[in-house]
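Yeah, one chain of the complex is gone here, protein chain that is, but the others are all in their spots.
As written, the chain order gives the labels A, B and C, with residue 1 at the start of each chain.
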C-alpha cells in the first residue's frame, strides 16, 4: 500500500470520491460474513472487501439474491445478471422475514438524506411529511435493515450540516435508542460507521453518539465539525485514514468495476 | 343408474362398504370447486365426483400438491406419483396459510375417532389426555381443516355410540359453535355431512345439531338412533339414499381405483 | 384417472381490465423491479379508470404514469422513486403541491407491505414485524399499531411488537413468464411478493409472456408459484413488463428509466408521452411494434438454461 495521501501520490492522484469511499468502507467490513447491500457504493465496497479483508463475505441483495456471480457489474439490485448463476434466489417474504429479521445479516448498508447524532436516518421527506418540500423515495427496506442488522454502515456523499443534522425532518429508520424509547427491543447496534469524504464517524451501540474517529489526510477535526449540524464529539485517539492503496485501487478499477459503472 | 339397493341388485350385490361410502360422499360434492382431502375414502369420493357431479373439482392435498395427475392411485397424501405431473407443489406454509386459512377450500374431508352432535371431532385420545387409554395420532391438519374450510364432510366407518358420542373425551377439532364460545370467529360451517353405512347426518351451520336426513335402503331411523350416543334428531323429510349405480361403480372400480388399493 | 376438465381462463388485456378493474377499486400491481405489470397499467389508463387505490411496494414508472393519467386517488407504497434513476415527477407534484390534485399516501416500509400481503393472503387480522420501533412512520400512518406478546421476552419482561393490518385488494395483477390456460403460473428469477399479493386479492389477473402447454407446467410443478385455483384471468402479453425485464425473455430498459426522470419532470412532456405511447396505441402489441424490432434486439438475452431435475416415474 502507498503511504501518500490522495492528493499527492502517483497512482492515487486520480482517486475519485467514489473510489475513496468504496475503499474506506471495504476496510470496515473486515471479518464480516454477510452484508445486506444496495447497488452502487455498497456493492463496490463489499465486492472489494470480498477480494481483500473479508474473503468469505456474502452479499445479500434486497431483491432476494444470495451468492451472486454476475457476468457484468449490476446496474440495479435486481439486475438480471445478478440472478443468472446465483447460488440462491429467494422470495421476498423469506428474504425480509427469515434472513434479515431472522438476524442473519452482519452489516447493512444504508444511505439517507439526513442523519442525526444517534444514527437515526431520514429518507422520506424534507420538510413536513404532510406538506413536504421534497418527497424522497421513503423507507424501501431501510427501516428493516436498521432494525435487524447487527450493525449498519452509512456512506454519505455529502458531509454538510443539512445532511448531518441536529434534528431530522422525519425519522424513517430509527436506531436502537429511539426503538427502546418506543418500547421496542432492537436487535442490533444501529449505525456504527458513517463514511464520508471528510472522515469516519463511529459509535458502538445504544446510548452512544456518533463520534469522529478518523480523518482523511489533510482534513481537520474542525472541518468535520463545521460540516456537522450538531456539536460533534471527537475521539481522543483520532486517527488518519490510510489513503486508498495501489493494490486496492487496482482491484477496484480492474476487477470490481472495470466498466466504471459506479466509479464515475 | 340402478334403483335397487346394495343388497339386491345384480352389479351392486358386491358393493363394499368403501364403495358405498365413496359413492355417497362423491354425490355430496356436486358443484364444489376445491376439496382438501386425505388419502383413502376422501380421495376416492373426490376422484369419482370429478368424473361425475363436480367436473371442475380440484383436490388439494395436505402435503402441498394441487392439481395432481397421478399415474397410479396414490397410497399416501405424499405419494411420489402425486407430485410427478402435478400442476403445482407448494410449500406447507403457503398451503396451510394462504390456501387453507386463506379460505380457498370449499370442502374439507375429515375422519375422527369420536364426533358429537355439533360436529366437534376427537382424533387425539381415548380417555384422559394426560393418561390416555389410547393415544391416537392427533390433529395433523384436522384442526385447521375444520377451522378454515367452508364446510367439512366426515366419513365414519363405524356408526356406534362410542364413536357418535354425547361427550367427546377430547375435542381436537371444534366446530364453529365451540369456536364462538371461545371468542373466536370461525370461517365456515363446520361439519355439514356425516356419511356412514347407516345413512347421512347433516347440519347447515352454527347453532344446529347434526340431524339424520337420509337412510340407506333397509335401514331405519331407529337403527341410526341406536347407533348414536346422543338423542338424534330426525328430519321430517327423511329420504332414502339411492344405492350406488352401475355407472358410478364402473367409474370407481375401473377408472378411480382399478388396483383396489382402497376398495377393499 | 382424473379426466382433464381444466377451465380456460385466457382473455385479452382489454377484457381482463374491463372485467376486473372498476372505478374506485383497490388494485395491487406487484413485481419487484422484475416482471412489473406495465402493460396492465397502460390498459387501465386507456380504459380511463378513476379513483383507484393502488397498492404497490415500489411505486415507480407505471405508477407515475397512472397518476398522471388521473386514475389514482390513493397510493399505498413503501418506495416512491424511479429505481435509482431519479424522481417520479408526477408523484412529487401530487404529493408536494397537490398539483393537479392531492394524492392520499399511506407510507410503509418494504417488509410492512410484504406483511400486509401475507396477512391478507392468510386471512390474519394483523401481522407482527420487528420494524417501526422509534420511527416517525406510525405517527403518519395510524395503521401501524402495537401488540403485546403474551409470552415473556428474553429478559422475562413482557414484549411489544408493531403489527400491520392485512390488505385485500379487489384485484391483484402480476406479470409472469408463463402459465397454462387454467392459470398455473410459473415464475423464475426474482419472485418478489407476487404469490402473496395474488392470494390476498379477491380477484387475480396473471399477465404472461407466453401460454404453454399443460405438459410444460406439469414437468416442473415446483416452478408453479401461483396455482390455478388462485387465478381468475390469464392474459398473454409478450413484453408486457417493459421497461422492466422478464428473466430469460428480455432485459431491463435502463435508458428508459433514466429518461423518465426528465419526461416526468415536465408535465407537458409527460402528457405528450402518454398521448403517444398509451392513448396513442390500441393495445400493448401496438406499443411493442411502435418501439420496433431494432429496439427489442437491444434488450435481447442469450441462453442460460437450467439443468433439469428428475421428478421420477413409478416403474
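The working rule: a contact is a pair of C-beta atoms (placed from the backbone, for glycine too) under 8 Å apart; a residue touches a chain by one contact, two chains touch by 3 or more.
A quick note: this is a predicted structure, and the numbers were derived from the prediction, not measured.
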{"item": "Where the missing chain makes contact, among the chains that are shown", "value": "A, B, C"}
{"item": "Selected from B:70, B:108, B:141 or B:227 as touching the chain missing from the view", "value": "B:141"}
{"item": "Residues from chain A at the interface with the omitted partner, ascending", "value": "33-34, 47, 50-51, 55-56, 58, 60, 65-73, 80-81, 83-90, 94, 97-99, 101-104, 148, 187, 255-256"}
{"item": "Touch list for chain B against the chain that is not drawn", "value": "38-40, 62-65, 75-80, 83-85, 89, 91-93, 96-97, 100-101, 120, 124, 129-144, 147-148, 168, 170-175, 177-187"}
{"item": "Residues from chain C at the interface with the omitted partner, ascending", "value": "123-130, 145-151, 153, 159, 161, 163, 165, 177, 186, 188-189, 191, 216, 219-220, 222-223, 247-249, 251, 300-315"}
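Just so we're on the same page, only the chains that are shown with their structure count from here on.
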{"item": "Overall pattern in which the protein chains touch one another (line/ring/star/complete/other)", "value": "line"}
{"item": "Longest centre-to-centre distance from chain A, chain (CA-based)", "value": "B"}
{"item": "Centroid distance [mean C-alpha coordinates] between chain C and chain B, Å", "value": "39"}
{"item": "Where chain B touches two or more other chains at once, by residue number", "value": "none"}
{"item": "Chain C residues counted as touching two or more neighbouring chains", "value": "118, 195-196"}
